[in-house]
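Only a single protein chain was left out; the remaining protein chains are all shown in position.
For reference, chains read A and B in written order, and residue numbers begin at 1 within each chain.
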Amino acid sequence: MTDRYPGYDVLNKRWSESWNEPTREVIDRRLAVPRGPRFFTATEWVTLGAVCDRIMPQPKDRPPVPLAAYVDQKITDGSLDGYRYAQMPPQGEAWQRGLAALDQSVNEAHGCAFHELSSERQDALLHRMQQGDLVGEAWGGMPCKLFFNHRVIPDIVHAYYAHPTAWNELGFGGPASPRGYVRMGLDRSDPWEAVEAKPGEDIQRTKRRNDRVG
Amino acid sequence: MSREINAVALSGAALLGLAALAVRPRSIGGAVTPRRVRRRIPAGTIDPSAAVRSARSMNRAAGVIATAVLADSAVEHYRGSFHNKAMVLPLVTAALSLVVSAHGNADRRPAAHHVRDGVYTTAALTGLIGTCFHIFNISKKPGGFSWQNLFYSAPIGAPAALTLSGMMGFLAERVRDTTPGLAPTIGGISAGRAVAAATSVGLLGTVAEAGLLHFRGAYHDPFMYLPVTIPPLAAVLMGHAASGRTNRARPVTRFLLRLTAALGFAGAGFHAMGVARNMGGWRNWSQNVLSGPPIPAPPSFTGLALAGLAALGLMEDHPDD
Partner (left out) sequence: MIVSVDPFSAPRAANGRAPDVFNRGGWVPMHQFGENDVVDFVVVGTGAGGGPLVARLAETGFSVIGFDAGPYFRPLEDFASDEREQEKLYWTDERIVDGANPITMGGKNSGKAVGGSTVHFAMVSLRFRPEWFKSRSALGYGADWPLDWKEMWQYYTKAEKALSIAGPVTYPWGPKRPRYPYRAHELNGAAELLARGAEAMGMKWTATPLATVSAPHGQSPPCVYRGFCRFGCSTNAKQSQLVTFIPRALQAGAEIRDLAMVGSIETGPDGRATGVHYHREGRWHFQKARNVVVAGYAVETPRLLLASANGRHPDGLANSSGLVGKNLMTQSNQAVFGTMASEVRWYKGPPSLAITEHWNYDDRKDFAGGYCWMAQGPLPVEWANIQTSSRGLWGQPLRDAMQSYNHQVGLKMVGEMLPNEANRVTLADEKDQYGLRIARVTYSWGENDKALIQHALGQMQTSLEAVGANDIFRQEDDTNHLAGTARMGDDPTRSVVNSDCRTWDIPNLWVCDGSVFPTTGGVNPSLTITSIALRTADRIRTLAARGEL
């Protein structure tokens, strides 16, 4: 996957008019998420980490977004979604049941834990979960499809796209207050927005332009 | 809350300043020779230096308009990302107009200068081409000639200011080019009348542009009605002067022209206040100077008013009836 916005970093705008104090505080807290488990047990944590790696695989050439930590934090902080499917238990219990059930399925089929499987096998299992094909007592009546669609996917994926690293990847303008945007038309952007690398253009030139974004 | 009070106080002061400036019988623009106590030139005699004086004041008028156009088109075309390379042309021609206008202001020779002529003509043409570009820009947008596009696409009246500047400068050269002893004429018409008519039309066009954009701003501040009340009166009176008797004093017309000239500066001040009261104020200049009210636009009124005053002077110096 090529870098579409080489050299762009929303954090460079931290002290510009695009960021305000509440935003700086929030992003600082986001970046300082506690890295170890506070809700999950050690075993659950390992499985969770492996699931995160498959749901949102990250490149090795930059510091990874600590997705498992964000999943743990959401539960520890008691951040709720405002609704819950009737067949779903509350989020903490859902995760614990789901991770345990996943490990149990793997153990029954392959005699090991989820994190010890190859990535292909892990993906295959997650696809089966997505289809609703994983069953067993360990699920405790929680439909695996609902668990996948309403816990696994949103908790992990949202954590990724709520992180500045992901915003850089997307070329998203990022925080914008008090300064918003002037040029809103098609193919127009403000000097404080990301510059997209166009095919045929010199990457270094785009990098230099993104360095000046602020 | 105190910001509101400051705004009102400043606005009030500006208005008083406007009125004071207008009432004081002194021409604005730094004429070398004070023109007050208008000399009644006896019919039949021609004052040879009067034509040059009028021409130089028209050079100044052209220069003021060119300055406004230079600054305004620079900001607006920067906002437009110079997406079309031709968008540098108004900056170049307005800058050149400014330079030759300064040259013309210093030049007391009773002869047109071919470089000035060339630059002014180019400016006038560039403005016309710009108007075509802007009309094309508006027509391409969904909705075509709708209020939405008149508000937010390329401003239809803006390039006309460049044309006005070029035209005033061109007329200045024609006035200057008068054979000593004859009254200045342009295309057979008395120069004074021609410039008066051009001023009237120019003022109305600028009023329309200001009125349109103030309409977009919902006339949220009552002072926004000033550019659509005072300059139109001045324009009507200039039209009357252009078609009426030359051999009469026009104190009301002069007053309104001076008021319009002052309004040009006051408008820039109001617009600066407008930038300051937007989110983030001056600190957020990279947004607010571009999207806030255009600070360099109102002084176009000043330039046009100066040309109008020069026209009145020409008509009094060279009565043709």
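Everything that follows uses one rule, which is that a residue touches a chain if its C-beta (ideal position, glycine included) is under 8 Å from a C-beta of that chain, and two chains touch if they have at least 3 such contacts.
Since we're looking at a predicted model, the values are computed, not measured.
Asks: Of B:Y78, B:Y152 or B:F255, which residue touches the hidden chain?
Replies: B:Y152
Asks: Looking at B:H83, B:R108 or B:R216, which makes contact with the chain not pictured?
Replies: The single option touching the absent chain is B:R216.
Asks: Considering the whole complex rather than only what is displayed, give the residues of chain B touching the chain that is not shown.
Replies: 1, 4, 141-143, 147-148, 151-152, 215-218, 220-221, 274, 277-280, 284, 287
Asks: Given the full complex, what residues of chain A touch the hidden partner chain?
Replies: 1, 4, 18-23, 25-27, 30, 54-57, 79-86, 90, 123, 126, 130, 149, 153-154, 157-158, 160-162, 166-167, 169-182, 184-189, 193-194, 196
Note that in this section only the chains that are shown with their structure count from here on.
Asks: Within the complex, which stretch of chain B touches chain A?
Replies: 79, 81, 83, 279-280, 283-284, 286-287, 290-291
Asks: Where on chain A does chain B make contact in their complex?
Replies: That would be residues 17, 178-183, 187-188, 190-192 of chain A.
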